[in-house]
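As you look at this complex, bear in mind that one protein chain is not there, while each of the others sits in place.
Moving on to subunit A:
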Amino acid sequence: MTTLILKRLGLGLFTLWLVSVLVFAGTEILPGDVAGAILGQNATPESLAALRTQLGLDEPALMRYLGWLGGITHGDLGQSLANHRPVAELLWPRFWNTMALAAYAGVIAIPLAVSLGILAAARRGRFFDRFANIAALALVSLPEYFLGLLLILGLSVRTGWLPSLADTYEGMGLVDWFRATTLPMLVLVMVTMAQILRMTRTTVLGVMDQPYIETAFLKGLRNGRVVLRHATPNAAAPIVNVVSFNIAYLITGVVLVEAVFNYNGLGRFMVDAVSKRDLPMVQGAAIVFGAAYVLLNMIADIAAIALNPRLRHPRAKGA
């Protein structure tokens, strides 16, 4: 099992390196550059050339990539091209904001979705099961920004119950913080719940069709006990997988939600940086997103290995 996990870690590092290559190449092929974005309509060939030299944009791409990669390996994400402040100093506070919102949503969405999924499995084919399925599908079919706007209209503009801006700042009270971030949290809960709920239901039901569950029923156990004690633990691996996949989504996929609610997380940071063509900032944000995604998927895989006896003892597979 240790070798398996080590292999998975190596693969994770390799993926991260690939991400760095893709991020760098991707930002290279964006049309226009920071010099053009800074100068806009004031761009004349001379002023563009002068600014490019000043910003070091005329060095070969490979040299700039190696310099950047070297920096990342010891935590230096470079300097913003627009105001020469370190990217890391600007980026980490925004990253923790995104993490805080993701945690708020995750803490509510995951237990809720898993328990509703188990409940739906226990009530297979009955009203609750159908209702939960239809509601989950409906919510996951709506784009986040649309859901966000609907909630703002209903809970903020029309009624004034909650603020439409997720306006948070350092030193604000905890109650204010929860109030400000409740609307974006609700949207994130709605879009992540569906997948976890359906996956939980399906895996639990898959286990329920196994012969040993039939045995449990034949022993005279009640439905609820069979689902909770016998089926669910054996369905854990795929559920953990889909949960960590959704946590990764919460962290990396919140760009739209942050824009709709004007939440100052890493997503909005990245949108700002892209529109200003501030490439070190874009690259920094992209690599942090990439690392979070790779890391969470790696944790999911390792957890799946640890929870699955067949993966723990791969040679016993054929037996």
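To be clear about the criterion, contacts are C-beta pairs under 8 Å (C-beta built on N, C-alpha and C of every residue); 3 or more make two chains touch, one makes a residue touch a chain; residues count from 1.
Definition applied: contacts and distances are computed from a predicted model.
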Hidden chain of the complex, named as in its UniProt record, picked from "Sulfur oxidation protein SoxY", "Peptide/nickel transport system substrate-binding protein", "Protocatechuate 4,5-dioxygenase subunit alpha" or "Cbb3-type cytochrome c oxidase subunit I": "Peptide/nickel transport system substrate-binding protein"
Residue touching the undisplayed chain, where the options are A:Leu149, A:Ile213 or A:Ala291: A:Leu149
Among A:Val23, A:Ala136, A:Ala236 or A:Met281, residue touching the chain not depicted: A:Met281
Touch criterion as defined above, residue of A:Arg85, A:Arg126 or A:Arg225 at the omitted chain: A:Arg85
Sole contact to the chain not displayed, among A:Phe24, A:Phe95, A:Phe269 or A:Phe289: A:Phe269
Touch residues of subunit A, complete complex, unshown partner: 30-32, 36, 38, 40-44, 46, 48, 54, 80, 82-83, 85, 90, 94, 149, 152, 156-157, 160, 163-165, 167, 169-170, 259-262, 264, 268-269, 271-273, 275-276, 278, 281
